[in-house]
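Notes to accompany the following structure.
Here the complex is missing one protein chain, while the rest keep their positions.
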Amino acid sequence: MKKFGIILTSLLLVAGLVTGCGSTPTTPDKGAGGLPADVQAIKDRGVLKVGVKVDVPNFGYKDPKTEEITGFEIDLANAISKEILGTEKIEPAAVTAKTRGPLVDSGDVDLVIATFTVTEERKKSYNFSDAYFTDGVKLMVKKDSGIQGLKDLNGKKIGVAQSATSKKAIQEAADKIGAKVTFMEFSTYPEIKAALDSGRVDCFSVDGSILSGYLDDSTVILADSFSPQDYGVASKKGNDGLAKLVNDTIAKLKTSGELDKMTQKWGLK
Amino acid sequence: MIQLEGVNKHFGHLHVLKDINLTVKSGEKLVVIGPSGSGKSTLIRCMNLLEKPSSGKVTVDGVDITAHKALVAKVRQSVAMVFQQFNLYPHKTVLENLTLAPMLIKKVPQAEAVKAGLAYLDRVGLKEKANVYPSQLSGGQQQRVAIARALAMRPKIMLFDEPTSALDPEMIQEVLDVMVDLAHEGITMVVVTHEMGFAKTVADRVIFMDDGQIVEENSPQRFFENPTHERTKSFLSRILR
């Protein structure tokens, strides 16, 4: 009898979560200074909280020696913070593919700028800005493997990152040329690299710009590039004032040529 | 039947047995007495190698068991031991206690082992307890079962390590009766005990141990009536009041 009680309680708990968090429609209220409430809240706090990558060289990378996080996406975050606060002041939080969604939901970060690919499915859960960068999925293999292109990967294993869209992109391309591939998903990029080194996977496939950070003497990145993907800035559904501000900022950076300068600075074009 | 030559035993820095030389003849009833801590239990436990001598040689039924480790288990089949704490198997019934080793070690068929087991239980007067568990028996009854279990292996030698010391006084006699009965059968017996009455009536020879040494050995009459050694005298005077 007690057992049923526990199960029943669990189910009720779940049901509560479903209905409780279902929907509380909000329209952005205008704050005191004419700013949307969500933006005003950041301004009052005096710092923009941003989820960024710390393991992707040139995008968001934490130098193990200086503990400093730098990269293209950090610069972008700073530019957005300047727009809100008047000065560049961000509080970066390290995110992985797995944690970036929950951290936005919980409000621990205002924005996620972390090589986050925009998809229709994801748009249902989060506000995404227009693309600030477009990148294709590429393939890294060991030099001595003799693999030249996707067709050579027939019957092989491909290591991809969880929460990355590369799996879908490669699968579609492989289906087209009739190659059979299997995917192994890992939660961090270094783990995929370790799996490539140990021979657990035959290929390391994520976005090309990320991949270039892991290139070494024994590996090579193939010329093939698949389904260009847009990176967008993600924010919580409902924080529509913030989403609009981010979009406006990106548009401004694009027209002024600032964005191009940033990508060039980090060697991404 | 049993021969100890130059046996020494150390427990850490304690020298428990000091250069023991002893021979037990076939069919002999040897009683070992002595104060606690004198080494008498260690001595009897060396006879089936439950205690490994630090040096010296133990020969049982012609086999040097200190030299031939592989033969120890085989020799133990014919050297049964009865313990102070009975050590019956609590997860087995009384009858199973008797049949376990014969069936598993001597490969006696079950029907035969059960028949023999019941016969031995009958001998110690506990046939009706065959299907109960040891915990349901009194101490005296448990020790009688332990003796029957020892007999079920059809041993040539029986070792008794203070078989009545853990019993309530009113139960001692029932166990001694079984042992006296057994002594009339010609089996070789070595008994460590404080029961002087038993020693007097049953023993062919009595040895007195103190401080790891055999101080005195003699026939029971001479031993009890005319002890020669001072330590024996003082021990006997304390115990026989």
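Letters A and B mark the chains as written, and numbering starts fresh at 1 in each.
Convention: a contact is a pair of C-beta atoms (placed from the backbone, for glycine too) under 8 Å apart; a residue touches a chain by one contact, two chains touch by 3 or more.
Simple rule for what comes next: contacts and distances are computed from a predicted model.
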item: Among "3-oxoacyl-[acyl-carrier-protein] reductase", "Cytochrome bc1 complex cytochrome b subunit", "Putative glutamine transport system permease protein" or "NADH-quinone oxidoreductase subunit J", the UniProt name of the subunit that does not appear here; value: "Putative glutamine transport system permease protein"
item: Residue of A:T87, A:S187, A:S218 or A:Q264 in touch with the missing chain, whole complex considered; value: A:S187
item: Absent-chain contact - pick from A:K62, A:K82, A:K237 or A:K254; value: A:K237
item: Residue among A:I42, A:A97, A:V141 or A:C203 that touches the chain left out of view; value: A:A97
item: Contact with the hidden chain (one of A:T87, A:Q148, A:Q162 or A:Q264); value: A:Q162
item: Chain A, residues in touch with the chain not shown (by the definition above); value: 3, 6-7, 10, 14, 17-18, 20-26, 97-98, 101-102, 105, 121-122, 124-126, 159, 162-165, 167-168, 184-187, 191, 194-195, 197-200, 236-238
item: Contacts of chain B with the absent chain, listed as residue ranges; value: 48, 50, 73-74, 76-77, 79-81, 83, 85, 87-91, 100-101, 104-105, 149, 153
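What we mean here is this: only the chains that are shown with their structure count from here on.
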item: Rounded Å distance, chain A centre to chain B centre (Cα mean); value: 80
